[in-house]
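What you see is the complex with one protein chain gone and the rest in place.
Now for subunit A:
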Amino acid sequence: MELNTGFVDMLENRRRDCDFLWATRSMDPALPHMLPPDSVYDRERIIQAVLQDKQVKAAIDTIAKTTGVGVKDVENNARAMINEMASKADLATVRWIGIFITKAMKRMFSQIYINEIMLSNLKKETRISQAQYIYVPSHRSYLDFILLSYILFSYDMALPNIAAGMDFYNMKIVGELLRKTGAFYIRRSFSNDLLYKQIFRSYVNTIVSHSDRAIEFFIEGTRSRSQKSTIPKYGLLSIIIESLLQGDVPDIYFVPMSINYERPPEELLFVYEMLGVPKPKESTARLFRSLSILQKPFSHGRIFFNIGEPISASQFVDKTYRQKKVLQPSFKIPSSVVENIAYLIIESHKKNTVLMPINIIALLLNEKIQTKPKELYTLDLLIQDYQWFKSFVTKSLKALIYGTETTDNDMIKQEILESLKPHDELIVLDSSNTLKIKQRHKRIKQLNYSNIKGYPLSEQTLQIAVSAINIAIYSNPILAYLTEIVFITATIEENGIETEVALERYELLRRLFSTEFAMRPIEDKTLIKIEWEKSLNILISQNCLHIVNNLIFIGNNTKLFSILHNIILPFIDVAYVICILLSEWTERMSVELTDRTILVETQKEVERLIFETKDRCQHPYCLSLDLYNTTWSSLLSQGIIAYQKHTNTYQTDKAKLTYLIGALLELPLRHPTETYVDAFPLIISTSSMDIQAKL
């Protein structure tokens, strides 16, 4: 679907007026949680409420008893924890930070589009009743929370309580500044710390019920380096839902927000992180160094900030559960309820993703390199392909793309060129108007090998992989709409396949990759079939497939089929390679099988395959550690690998593994004839050596 209503470039007005006057304008920020004044707690009262919490007190007593430390000391410890955690709300700080943020935003981005209709609906809705609101944006960049705060401030809405990691807390000055703009801090892992756990739970429950500001957290837990949705985390979500179960709030609305960056500021960092080169520690000094991104105006293009329909949690935390809680205070909400809400949020993120031209261009470019590397990709050719593919995603997939529908070549050309502008460090048009890729990797001088998460990749590998993965993270957002469809393309034989077998293969892929593509785990076969049929019908309508007598054949639209098929290839390849490694582990490896060694060995093997073979794992995206992690957890959840607690090792279930390898081998995969390694030099721009890669 192409959208042209509702979205407004919020920077437009900012460019017109004075930043200082704007930031210091008189305002009465709308508080979404409409509590009676007596129920609104300030920071001090929240801290008091947490320290008075029965379970917190019980935890303090337990710890004092078991460790022999005095109750007073444990209490002081508790006080320190809550002080470290609790947020503040200080409009003055927000105002003057606002001046800097607005300047930076105007410099970095050409437009920030925000779905104003949904935002004003949201604002109106908060006036109806005393429900609490939870903002759950997708997490694609550190900028996400700054951006949301900036938007809220611009629209006279109060900044929420923002769940933030300790990395920010540890930054000098900035940590406290962020606290004053609403951040509250959560330690990374505290499952073994009874006191911290109780304080955290109590704090979250208290702000859900007694803060007049909303709460914001990232359900994906961490920034998605690959720029596609990642599986939801349940911890904070289930604590929030607990408040509703307890009846402390009338309802909780989760407001999913999809953010798509034309170019996320951490772009290159993400690429390296996916390859296993670690991210530097956040520090204030680094923050200032990163301000260099402000040097070039509009260097990061546009942002689309879309707001989904609020999800009312009371629909799922229904009367039955709440009554159970009344009769049995220890009752916990079933995890399936929390999971359901979590996936509704993720699904909303996906279907509200507003795609940009660069996403389509990246996908087309990737296809070109693999299938016709020798053919020059001229702008004219790109315009044709772009128009064709855009029409497919908007019409058949109902994907959201901003802009008016047009077939006018010049307008499309403008659209493409506009989207390429922020990417002149990655994709360029040479003098003959041919698309070229720039070498983005710059030799890392002092690489600290001990920090490398995977296998130390060769310089040659990095030179191909960095650019290739950089392109991939721009095509990845389309997967929000494409996942189910690309699965199907990996299941269809040239000479036809029975529908039952195709569906079985689909189920296999879905199970294997539900973590990678953040798909709701479904056990019910009829539901999977409905999902499958929906995507199958799209492919049939596109003439990618056709059905004759219960047999599915590949249709005439091989161009589209090839694109879709090539998207899923690297994922299946990696899964296969991991399975083979696991089956031969004891014979081939000298190291113990762990969740860390599997990363190293797989990456090592993939690097070898890229250069030494011509079929499996040709695409550099296969080097992504993310892929190994999601495959690993998928194998774990399927019981193909099992963790042995007493020996702290992993065991493979040989029978299951053999079955999976067999099933994967049966898939009719069609690897491109040209290898990526050979194709890449053909499209690389030669004048790229002087580009400064900003790391």
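Rule of thumb we're sticking to: contacts are C-beta pairs under 8 Å (C-beta built on N, C-alpha and C of every residue); 3 or more make two chains touch, one makes a residue touch a chain; residues count from 1.
Everything below uses one rule, namely that contacts and distances are computed from a predicted model.
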item: Protein name, per the UniProt record, of whichever chain is missing from view ("Ribosome biogenesis protein erb1", "Endoplasmic reticulum transmembrane protein", "Alkylglycerone-phosphate synthase" or "Proteasome subunit beta"); value: "Alkylglycerone-phosphate synthase"
item: Omitted-chain contact residue, chosen from A:K180, A:R322 or A:K395; value: A:R322
item: Touch criterion as defined above, residue of A:E84, A:E116 or A:D251 at the omitted chain; value: A:D251
item: Contact footprint on subunit A, counting only the chain that is left out; value: 36-39, 128-131, 246-251, 318-319, 322-323, 326
